[in-house]
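Mind having a look at this structure? Questions to follow.
Some chains have been omitted; the remaining ones sit where they do in the full complex.
Chain IDs A and B follow the sequence of writing; residue 1 opens each chain.
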Amino acid sequence: MAELGANRWGKSQVRVSKIHRGEAADDISDVTVSVLCEGDVEAAHTLGDNSGVLPTDTMKNTVYALAQDHLTKDLEGFGLRLADHFLDRDSIHLVTVELRERVWQRETATGFLGGGSVRRVARISRGVEDTASSGVEDLVVLKTRGSAFTGFPKDDFTTLPETEDRLLATSITAEWVYGESPEDTAATWGLVCRTMIDSFFGEWSESVQQQGFLLGEAVLEAVAEVSEIHLHLPNQHHLPFDLSRFGIDDHGIVFHPVSEPYGDIALTVRR
Amino acid sequence: MAELGANRWGKSQVRVSKIHRGEAADDISDVTVSVLCEGDVEAAHTLGDNSGVLPTDTMKNTVYALAQDHLTKDLEGFGLRLADHFLDRDSIHLVTVELRERVWQRETATGFLGGGSVRRVARISRGVEDTASSGVEDLVVLKTRGSAFTGFPKDDFTTLPETEDRLLATSITAEWVYGESPEDTAATWGLVCRTMIDSFFGEWSESVQQQGFLLGEAVLEAVAEVSEIHLHLPNQHHLPFDLSRFGIDDHGIVFHPVSEPYGDIALTVRR
């Protein structure tokens, strides 16, 4: 006999934009939302009884309906508002709202440049368990000096040479938890990002692992509200292209960047 | 003061192909591997001491080195072989190997058609905890009849009409656990997929949720070794395009398929 285990339903990739009209200038929010619910819907699965299944289409409509009054630069606040809305329903016991904001850079009072890879992220769960995190995805950084990798173990399959100073590139994805909520979530998000950028460019590292630990340490020091930060740092390899085989004097400045495979480094740093 | 929390390192997106030379015909394996390790590398993060950090480049080399003798149609077996190899090292306490196989369809003794979205997946962890799962990603199915969605709750933001019979399309991603290892993991993987396809096309459903439960039930019934299956069934919406506003008699056969947003349904079915 089959029985139902953990399950959830919701709507993902709901794209909503909002113009914040101002006297002197407009602002823009450009957010992709997902809503996932858990609750008392076993009968839907086993008997085809949909009386508890709030349609995912309604979830989508609700995102737009609440955006007009509640979507502000406080991404976490909008997530909380949405989560609480769905939690009001008896058949729903846990709601997780994930929001990804595309960052537009102001140029004029009504003009913005886009196209950057960076996403601001907020994840809010409400119900049988209340959790929240904030984050950033795809903050792409590269430095031409300031990173080494030596002293590692060798075996039969080792071909990597030791390097005292190498080009290091990564796309930082970070997710952090606030011990205490910051007053201005947008400004605090900016401060965390700026701190990571400055740390990455300013601190010498012996490995991606150490670079990551230094990043986390810097954030904990600079932003009092952050209690813990999780970092994912894919090593975007720039392979030295060996020119000496062509009889060329190789200066070590020409590289072959590859997108796969990549070194896959992740760590958590906490107080 | 900052301290190190959970961490891991490894290599992702290692692409390896292998020709299995035969008397009458060749076969081909086309696998993307990721290796992730956890262990005793705190000093690497906090002190820059890399003596325990097996380079991810070496992990990549190892995948190719072991592929010649050990990569067969038993994807789970290759994963296990790789995991055990890395676990031999003192500084490594847990290894997770994830393998994704692109499926090529035989046409001749040495010729194959590719390009399908389906991936066979195996995930193996060895060390402080031993776990394993098998799976399939992006098995795309569509039926023009045989699915309804009625009797759902309505609120102020409901606009979805009830539907007695609708087009249903999804891209099945499933991950299952074997209670007992099957003798032939490749054949068993094929049986699970075939069972899901037959169930999806053969069973009427009142919702994606019920369709998913029926899929899981069918697999548990058809494949004795499976003890539990997790299903992810994104509802790939085909929105009816309203022709009546043009004064056209609308037959309900013209749709606007959208890739975002999508209904996001997931569930686990177990014995």
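What we mean here is this: a contact is a pair of C-beta atoms (placed from the backbone, for glycine too) under 8 Å apart; a residue touches a chain by one contact, two chains touch by 3 or more.
Fair warning: this is a prediction, and the values are worked out from it, not measured in the lab.
The full homomeric assembly consists of 4 copies of the same chain, 2 of which are present in the displayed coordinates.
Heads up, the rule we're going with is that only the chains that are shown with their structure count from here on.
For the pair chain A and chain B, the distance between mean C-alpha positions equals 23 Å.
Within the complex formed with chain A, the chain B residues making contact are 1-15, 34, 36, 41, 44-58, 60-62, 65, 89, 91, 149-153, 155-160, 205-210, 212-213, 216-217, 220-221, 228, 230, 234-235, 259-271.
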